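Shown below is the structure under consideration.
Complex shown without one protein chain; remaining protein chains in place.
Let's turn to chain A:
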Amino acid sequence: MRKFSKGLISLVAVSSLLGITACGGGGTSSEPAGGEKPAAETAASGDTVNVNVGVVSILTGSGAGYGEAITNGLKLANKEITEQGKVKLNLLIEDSAGKQEQALSSAQKLMNSDNVSAIIGPTLSTEMNVVGPEADMNGVPIIGTSTTAQGIPQIGDYVFRNSIPESMAIPASIDAAVKAYDVKKVAIIYGNDDVFTKSGFDTMKAVAEEKGLEITTIEEFQKGQADYNAQLTKIKGTNPDLILASALYNEGAVIMSQARKMGITAPFVGGNGFNSPEVIKIAGEAAEGLIVATPWFGDKQDEKVQAFVEKYTAEYGKAPDQFAAQAYDALYVLADAVERAGSDDRDAIRDALAETKGFKGILGEMSFDEEGDIVMDPTVLTIKDGKFQLFQ
């Protein structure tokens, strides 16, 4: 897979090079590929900048729930941005149906016929792997709000994201747990038949080794397994201070419930996939002591966060999740960049985006590093008294 996507990227890179040599007759020094001029410039009214923003999200199919949260978050943010009147963003929303080819054609339509100045989306990392290179080649800044896989911002200069990857969330939660419980020995358990949990495990192992923690045992399980007693009895025998579990919440909750029943009292640290209220529903009291790091915490005592939760709930009839919150912040970050760029020029917006530093959103303080990846402190949460609370 890795090899394949590498090949894909280099293929795109080569074809973009060809594109430069083919149409770059002017031969100016560092013009990026894709010379079409955005046509919306004339649409600017007065001194507020008027910018077309494309959105590629899953609106139909099994992932439609994510797309709904994302577009809701974007629409709410856009409403507020329009009211503030500093910039005017026109959202053009296209469906990707969660499929790579449809995501690509939607993005091409937005870039080529609608002449958008920037794109928000697509929803899945796999979709971003095909849309990202295309946007980069056309010189359209693109922000992923839910793409957490490795290597997304590295696709190109025009590719950004504001969703924290696992490789950032897991160290934060391990760090907090090690400090709080004076951890010396850890045991690891992970699902070995899922790319997501496997990569979470790689991060956990690396972090544990880096911190000089003794790894007592590494246990594996497969998706849909019902009986974890054998692995857990083995873990119990090694008596760890902390258990690192790279599992999706469905399996993770059952693991915790069987572990607690067995008398394992050590706290658990989980990855993004473990972070769901469903854990409490499935494991009940056994879920106490799970530690996760998350970019979004709706119960945070913060004016901005509470205002957002209130407005969102009033507008859509349910509390916002991580996807809505990340999309909401992404549009604000983009609006901020457009305001600083002062035009709808794609390159100017990209440069302004790259300079984003310490932007205060509902997720926290956000900056982009030189690769376009998000830099922020995730919030560490733990399950206590039957709900997620700030970990202290």
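We take it that a residue touches a chain if its C-beta (ideal position, glycine included) is under 8 Å from a C-beta of that chain, and two chains touch if they have at least 3 such contacts; residues count from 1.
Just so it is clear, contacts and distances are computed from a predicted model.
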"Imidazole glycerol phosphate synthase subunit HisH", "Cytochrome C oxidase subunit IV", "Branched-chain amino acid transport system permease protein" or "Hydrogenase 2 operon protein HybA" - which is the UniProt name of the missing chain: "Branched-chain amino acid transport system permease protein"
Among A:203, A:231, A:246 or A:275, the residue in touch with the chain that has been omitted: A:231
Selected from A:196, A:221, A:332 or A:391 as touching the chain missing from the view: A:221
Which of A:85, A:212 or A:263 contacts the chain that the document leaves out: A:263
In chain A, positions touching the absent partner: 192, 219-222, 224-231, 233-234, 237, 250-251, 253-254, 257-258, 261-263, 278, 281-284
